[in-house]
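What you see is the complex with one protein chain gone and the rest in place.
Up next, chain A:
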Amino acid sequence: MTWRWLAGLARKRPVRLLATAAGVAIAVSLLAALGGFVVGSEQTMTDRVAAGVAVDWQVAVAPRHDPAQVVDALRADPRTTAAVRVGFADAPGLHARSGGTVQDTGAARVLGLPPTYRATFPQAVRVLVGNTDGPVVAQQTAANLHVTPGDTITIRRAGRPPYQVRITGVVELPQADSLFQRIGAPPQSQPVAPPDNVVLLPTARFDAVYAGTPVSTQIHVARDHAALPHSPDAAFTEETGAANNLEVRTSGAAVVGNNLGAALDAAREDAGYARILFLFLAVPGAVLAAGLTGAVAQAGAERRRNEQALLRARGAAPGRLVRLALLEAGLVGLVGVLVGLAVAWVTGATPVLSWDVAAATVGVGVAALVVAAPAVRDVRALAADQAARSRSRSRPAWMRYGLDLLLIAAGLVIVRVSGQNKYTLVLAPEGVPTVSVSYWAFLGPTLAWAGAGLLCWRVADGILTRGRRLVTAAARPSLGALAPTGASMLRRRRRVIARSTVLLALAIAYACSTATFNSTYRQQAEVDAQLTNGADVTVTEPVGADVPPSYADRLGQVAGVRSVEPMLHRFAYVGNDLQDLYGIDPTGITRATHLQDSYFQQATATQALAGLQARPDGILVSAETVNDFQLSPGDLVRLRIQDARTHRYVTVPFHYVGIVNEFPTAPKDSFIVANADYVAARTHSDAVGTFLIDTGGRDITGVADRVSAVVGTDGSVGTLLQARGLVGSSLTSVDLSRLTRLELAFALLLAMAAGGLVLGLGLAERQRGIALITSLGASVRQTRRLAATEPVYVLVVGTVIGLAAGWALASLTVTVLTGVFDPPPTSLAVPWTYLAVVVVGAAASVLAGTVLVTRRARARARDLLRGT
């Protein structure tokens, strides 16, 4: 009988079975796909972080210890792929004679590198001119000594005669900070900046020159990145453990400068945010999918009860009915899980066994909850007292006690209180293996989601209960004299209608909040990239260069350049605090870059620039500076800035006109923005620090290449695209676009399913009613319009409430996830096109479902009226 029953279900109720399985599949695929996203993101983060590290470990060999012993210990670890010896020596100074001038520098660092070093650590040394076959100098050193390849420099030695080398190239050391770190010293004892003067010698030459002289030795190590765990957290723990293990095994002979571990340490916070994004964005969708599945199953509850009663009447024991219900749930769960996992894989999510198992478990759970549990409950009710089943007509308790409003209020209070405490969602203390995620932050949005769902129910129910005149008036243009009848139908079916409205509203709210959050996220990532690079293309002049603003005219002639704005860059003392000072033309800066209102405090961008324009000696300073020096608008501020003629710091008076939080190319901490003309006049130099170039967002790379050809080695050219890569090294640009596509597709699917499927199945239950209407003389048009009253109500009310709730929840999510944004958004970015697609999609599915069911009901009127 069991198999016959299942076969009968598949034959007679295929739509309901498939719809229920589809709901389970959506929940499963959403969880599996987004779980895959988290793992994929973490893997990408780990890969990118690891790939960005030039030298994974710098192992300092303690004095009087044999470097070979340390190398052996390193090579004993299978995860070590290369270990090379690097010598470090100090030189009191460098000397060069070129072009009839003599140049001397201060202290220098001399390194001895093996010939294979560049091949082993390609990111550590970048050749700018010449080659690395012989001695080379760093770019800054070459500028200080005015030397080029082929020139000879003299390296001084303490207590020994100087020696000369002919340089074969000029190089850049992109990760000079870590290269010259003080290994084993705490962060506060690390050098403020890398040395200005650096000479790289081949090992043989280095050993010859410094034979018998105390030098320090490091072993530079490359690690096997492919063997790292996918999560930055786990990778950090493993790398830290391996470094500690080496130090223990070498009994103090080696101290590890763990560059790879430090980079992974920094990425752990982003991994925490990835997990949070998953919780914020995937869980509501999965819950919604479960709710949808429940609604689909519920739509057939009456029929199921009748079938159960019939089976009982024909002698089926309650146990058998329970087994049949469980079997149906199992079938639905199995199909849903298989389809869901297949969809997740098709979407390109990284298949992760643990996530897939978890998603499958949730799917089976949903099936059991929405299919088996109600059926089992009904079986018991049937056995106890069939007549006892009666519908409650009173308002639910939660509505009477205002639970919805309480939940929303509590959610808002929690978010507000949390925000006031300046809490951090994800905290990864440096060097500590554990990442702390503030799950408390989820409580506010969770309560708000639950409250919004119930409030939606209250509104949908309230309009039908108390707004009969309104509903009648709204229906009159379509139904005419039947409008009061239509309103009555809606009122009596308000429970079912409210449920459908809530589902549609929540689906649209989910789509709206997810899309709005994602758009805002993308907008801010773009703003961050703009902030980092300054403009589409920037030309940064080296320190000490004297390029006048008129050079902008030359850059302006490059094909593809729309406008160029020069920006001065100096350093100024505010009291004892050395800050970056940017000199701009307030009337022209926005021609080359975008300034957001959020960059400024207590003023819009336009107002802040107008303030500068109105006062030539005006300055914008950071809020911290205003606070430290208790400044009020118009206050005199004396800065000490280096005079270009005397190279001495002179006091220059300015007047405080506003607060600036962020500015293109400026650092995250305190800085100053002033009028370029005033700064140039008072420092006797109009040398430009950076040229901001606007390309209108088109052909940025091409324009940058052409600009590079013009600039040559006199400046470095950066692009917005490179900045995107930098700011997105963690979370921003890696996988979010894929996550976004995934979420938006699911949100659209949920909205359409909520709209069409639930209503369609609800209408299927009403087929007999529609057939009755037909048989009582209603025309095709009257029947269709009466049948459409309910879907149209659900669509209109659900869409309006859903969009409103979605916007509110997006605001809440953005508020809670402020830590993800840098800088925080001025306003939400609303993806109107996508929302229009969602609403149109939901409307189309609702109307399609209505038309299909109505047509079927009319065609089968005769059978339906006979109860067959």
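Please note the rule applied: a residue touches a chain if its C-beta (ideal position, glycine included) is under 8 Å from a C-beta of that chain, and two chains touch if they have at least 3 such contacts; residues count from 1.
Just so it is clear, contacts and distances are computed from a predicted model.
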item: Listed names "N-acetyltransferase domain-containing protein", "Fe-S cluster assembly protein SufD", "ATP-binding cassette domain-containing protein" or "HEXXH motif-containing protein", matching UniProt entry of the absent chain; value: "ATP-binding cassette domain-containing protein"
item: Sole residue of A:Gln139, A:Gln530 or A:Thr774 that reaches the chain not shown, by the stated touch rule; value: A:Thr774
item: Residue among A:Arg395, A:Arg492 or A:His684 touching the omitted chain; value: A:Arg492
item: Residues in chain A touching the chain absent from view; value: 391, 481-482, 484-485, 488-490, 492-493, 769, 772-780, 782, 861-862, 865-867
